[in-house]
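Every protein chain except one is present and positioned as in the full complex.
Showing chain A:
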Amino acid sequence: MDLQIALILGQDGITNGAIYALLALALVLVFAVTRVIFIPQGEFVAYGALTLAMIENGFFPATMWLLLGAGVVVTLADGVSAIRAGQSRKVVGIAGVNLIYPLLLLALVWSLPLRDLPLAVQVLLTLLIVVPMGPMMYRLVYQPIADAPVLVLLIMSIAAHVAMVGLGLVFFGPEGYRTSPFSNARFEIGPMFVTGQTIWVILSSLVFIVALALFFSKTIYGKALRATAINPNGARLMGISPMLAGKLTFFLAALIGALSGVLISPITTIYYDTGFLIGLKGFVAAIIGGLSSYPIAAAGALMVGLLESFSSFWASAYKEVIVFTLVIPVLVWRSLTTHHMEEEE
């Protein structure tokens, strides 16, 4: 290996690491607020990438149907319970968000000349379609069992993951797609070539991480999410409902997932089931942070990215093995250094 190769691998590693960092942050956030280990995080990456690929190729994005279907079910479930509770006025709001919005979006997507839209608009449409699935998923999958033990929530996560992968195959077919890059620029810095897309990925990740940090430290909704993670009972007494916190968290997780997919799809070919592996690498990073520390998770993500790219050079057949084996020393180290905490009650 010479310097040039090391630089290329390092650049690859940092680019992928930036994506893993975003996903790791989402996983830590979801676990902290709702105690859900969010296995389907990766599916949002694939859905984001493949929805954009369909729009780019001028096809009607099939994920639209999932949004509409989930919206109908949520409207029915929430509508019925609102009417039972005698709050029929709420039904309008429920239907507005979960039924009218998907229908309007459907009409919009249907009428637009998808293939000829500028890339930015295509990306925006992708996010508008995929991101609302996050809160809907929380409502349908996790909210009914929000007080269940972590293990039960994990089992539901696996079920949701399998269902989403299956639907992904139906929607997108077995072929992989690669979308066109945000920028075709190439820069030469010393002995190294940097592509525009790499810069896009790293900068967008950084901007998004800073935006998240500001959201959590400056806005009252961000503080409310942190409060829920620290003390759910106390948060509830302030009127911060676990339901609201859950939906907001899943909105952010879905946004991070879809955005990661959109960013990474010009670099890697994405198949309907690729998301799982990408999500798992984010999960390894989140584990390094003990599912609780955002900075350590982000640093872990960079390490995962670099380890992956260098091991693909030296032992490409084993690159996944090497990355996932990283979990074992991390777990040993964590179990030796952290004191076991009994569940307090």
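Rule of thumb we're sticking to: a contact is a pair of C-beta atoms (placed from the backbone, for glycine too) under 8 Å apart; a residue touches a chain by one contact, two chains touch by 3 or more; residues count from 1.
FYI, contacts and distances are computed from a predicted model.
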| item | value |
| --- | --- |
| Protein name (UniProt record) of the chain left out of view, among "Molybdopterin-dependent oxidoreductase", "Membrane protein", "Heme exporter protein B" or "ATP-binding cassette domain-containing protein" | "ATP-binding cassette domain-containing protein" |
| Contact partner of the left-out chain, one of A:Lys90, A:Arg178, A:Lys223 or A:Lys319 | A:Lys223 |
| Touching residue (missing chain; options A:Met238, A:Ala315 or A:Val332) | A:Met238 |
| Touching residues on chain A - with respect to the absent chain | 220, 223-224, 226-227, 230-231, 233-241 |
